[in-house]
Each structure stands twice: as structure tokens, then as C-alpha cells.
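The complex is shown incomplete by one protein chain, all other protein chains being positioned as in the whole.
Showing subunit A:
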Amino acid sequence: MRISSITAALAFLRNTWRGLTSMRTALVLLFLLALAALPGALLPQRPLNPANVEKFYDEHPTLAPILDAVDAFNVFGSVWFAAIYVLLFVSLVGCLVPRCLEYLRQLRARPVRTPRNLGRMPHHEQATVDSSVDEVMSATRRRLRGWRTSEHTEADGARSISAERGYAREAGNLVFHFALLGLLIAVAGGELYKYEGQVIVMADGSSFCNSGTYNYDSFRAGLTVDGTELSPFCVRVDDFDVKYLHSGQPSEFRADISYQSGESLETGVWKQHDLEVNNPLRTAGDRVYLTGHGYAPRFTVTFPGGETRTQTVQWQPMNTTTMLSQGATKFDPPGMPDEQRRQQNQIAITGLFAPTAAMDGKVLSSGFPALRDPAVAVDVLKGQLGVSTGRGQSIFSVDQSMVESGKLERVARENLRVGEEIRLDDGTVVRFDGVQRWVNLQVSHNPFQPYVLGCAIAIVVGLGASLSIKRRRVWVRAAPTGPSGSDPTGGAAASPRTLVEVGGLARTDQAGYGEEFTRLSGELLDSVGGSPGSAENHEAVSARGRNS
């Protein structure tokens, strides 16, 4: 009984495996994969755009939690999506291994023997020609150069050649599927070893070094990356320029940067690079991209005691078409050793910045993204910014809870052009000095990227071979015939005559073997004496006609 239950279990496993690796299952899994990817395109995805997910939550308060519960906002990181492609790739491996073995066997095998009745083949022609069997055979051998052939002598004295060609099709197909597998592995490897960081750098000769994750504004990394071994290099942003069309559409972004990596880190030599949207910097195995830009208004605060503090802090573009930006520039009062007093006299300048001011009454907006007539509309707040409360602070805004609790108070509200200033009641002066541009850089690292590319190329090449090469067979049989028919060798008679039969079969999807077969058999028959005008040729033509 034990044995039979083991047999049953084995049979079950075998059937499951067969089922999983069958063509039909592969087909169903492909469909499932396509279907499962769709919500990833149609619904907002959290890793791509969390704000859109929030918006979706607001618009569909009942539906959103349900979708969220099934990971519909993170399709490509979900378990069910992974399940489908893992199954597909298990199926793929299970299918590829036996196919490789079968292919190796075929490569060693000889083309199949010529069938008895070539007339039954999908492609067939015949003619009686004024050549000997030997002549036909050697002409055939010549014509079938490049084909894999084998020759046979049949019982009745006829001789034949069977030939096959297009083995590279299967090779291409296997290469394609293996490359698909390789691509997935390389992508998965990349997920483990890659990192990606964003950093804002002022375009005034400020620099940034890839020496630790703390240098970044945001940093994401694969599981194996702990941030201690980033590729060493430094980037300095010397200048940044945007060109706009009249419509306000940007036509060119360019950051002039310098960088040091490898040797030049020691020698201190800066190398130049024009960082543009389609022209990242590739150095030290990392890539540096220009992903954004913006303005940083410069403010100088002159405190009642006469001390001044100047700060240039990036403000955040709210609208990429007009570059109207918002932000908060924060100051600590000088000369206050007492921590508590200092904390209570902090100053924040917050509000809007417009590169080209367009006033609607007193409301500032921006008419153009370039720096033509910069202005700010700011609130000056005084009090406790709450920087040390331990709560995360945005660099683009002040902590609203401090305002609500009355610890931070608005002391002025004003629109300023460059050079204009506000005088507060306590004598403090806030001046809008000018504007500095900043750029957003993205540093990316993925050591598996070259393998991904290699696999992708193999995919295209393999697919091209698999789809353009046809696996096909042709058979030629030459049988002695003619007036002196009693002489089977055909050599003795004055004019040996031979019946030549050609048959063809495409082993893969039917389309398009006919043309080649017609050409091949026509040339073959012509070369052995089926010359135009002879009666035999006529026969051949009508045979062709019937078969077309």
C-alpha cells in the first residue's frame, strides 16, 4: 500500500510538472501576466507617485482601501504579481531543459529518409530530364550546399537525397527564452545591489560628494547596500542655464559641472562635463542625472544689534510651467548664547517666489519661468520654529503646529522686488537680495545594468532568428527511366533519361516556404536539362501549375 501511495504521489508530481511546463499553461500564464500588469498602468502607483495615490484616496474613499488591501497601488511589488512571473519562469525552465536536450539530439541526427511517395508532400514537382542519375545527384548536391543532407539508394535503383535546413531557428528560439530568463535574473540582481539618491545643489560652484548617504536629500537602496561603500566621486555645479521658447516651453536645460573621480580625487583636478537631460555624467560606475531645477531667493536679515545673516535656501517649484515657487528660509538670531531665548527669537521668511512677477492686485503669481522680474510675496514669522522638537521638518515650510499654538507669530506680510526690504517693529530688517539657481541631481548605481542590456540584445537577436528562419525539408529522388528503360544504371544508353522528383515540407508555421521551394526545384530541374522548350519542361510547368 505504501508503495502504491508513493507511486500515486510521484504520478501526481509528474502530472503537475507536465501541466506546468505545457505550452497551454505557458499561454495562460502569459495572459495572466498581461492582465496583472494592467492595473499597474491604470491605477496610481505608490512607488512612482504617492501623491496621486493620496488623490485617488480622496476621490474614492470606499474603493481605495479595498484596492490597497490587495496591493493594487503597488502592483509590481505585490506577492500575486511575483507569483505569476515566478510560475512563468519555472514553467520556462521546465520547458527549456527538455527542449535543449531534444535539440542536441536533432543536431546529431541525419535528415529523415525520403518518403516513398513524394507526391503527397505539400510541395512537389517532377520532370523527366536528359541526364543520368549521377548527374542529377551531383547537381543536387551542388544546389543543396548549406543544407544538411544524407543520401540513400533505394531497392529499385533510384537514389535520393534528403536535406534539412534552418536548425538555427530552434537555436534562436532557445537563445531568446534563455535571454528572457537571464534578463529577469539580472533585473533581480540589480534590485539587490543598486542605489539611487537625490540631492539639491546650488549652481554657484557648490559641490556634492558621493561619500555617504547623509549627503543626500533622499536615498533608496537595494537590500545589500548599507551606504558605507558608495562609489567615490565629487561633483561641482558651476553654472546652470535654461533656454525657453516664447511660449514658456523650455528648449534646453544645461548644467556646467566639474567632477573628480578615481585618480583625480587625489590629484584634485576637476574634469568638465555638460550635464543635460539626455546626457548624464557616467563616472566611477555611477550615473549622475539632471532631474530638476529651481530658484533659491537670497535674504539678508539685519538684527537690531546690527549683526547680519544671509541665507540662500532652495524653494520648491509649485508649477513647472511658470516656476512659481514656495518655501521657507529660516534664521537663528545671533549672539544669543541662551538656548531657550535663541529658540524663541527665530525668524522664518515664507511665501511665494515668482521669477517673472505678475501681480493680480496684491496677489503674486508668475508670468514666465525665466528670471525676468523676480519678486517674492512673503510672511515674516517670529518665534519658535520648533526645529528642536524632534519632529521631522520640511525645508520648504514651517511647522504649522507652532503657528497654531501661537509660539510662532506673523509679524509682517509684504511683496518685495530685488533690493527691497521690510522693517519689523523691533528694528529687524529683512531684505530680498537676489536669486540663485539650484539643480536637482540624481545619482544612480546599478552594477547589473550591462547584463540587462546584454540579455536584451540577445532577446532581439534570438527572436529575430527564431522568427525569420524557417526549418524546412527537401527531398530529391532520381530514378532512371526512358527509352532504354531496361538498363537501370542509365549509363549505357545514348541518352540516359531520369525521372526527377522533388518534395518539400516546412516544419514550422506554414507561411512562406512555397516561394523558396519553387525557386529551388526550378533551378535544380533546369540545371539537369529541363531546359526551356523541351517537352519535359512543359510537363514540369503544368505540374507546378497544379500545385500552386
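Note that a contact is a pair of C-beta atoms (placed from the backbone, for glycine too) under 8 Å apart; a residue touches a chain by one contact, two chains touch by 3 or more; residues count from 1.
To be clear about the criterion, contacts and distances are computed from a predicted model.
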item	value
Name under which UniProt lists the unshown chain, selected from "DNA repair protein RecO", "Integration host factor subunit alpha", "Recombination protein RecR" or "Cytochrome c-type biogenesis protein CcsB"	"Cytochrome c-type biogenesis protein CcsB"
Absent-chain contact - pick from A:20, A:33 or A:221	A:33
Of A:211, A:291, A:308 or A:394, the residue in touch with the unshown chain	A:291
Residues from subunit A at the interface with the omitted partner, ascending	23-24, 26-27, 30-31, 33-34, 37-38, 40-42, 45, 47-48, 75-76, 122-123, 187, 196, 245, 247, 249-253, 276-280, 287, 289, 291, 442, 444, 449, 452-453, 456-457, 459-460, 463-464, 467-468, 506, 509-515, 518-519, 538, 541-542, 545, 547-548
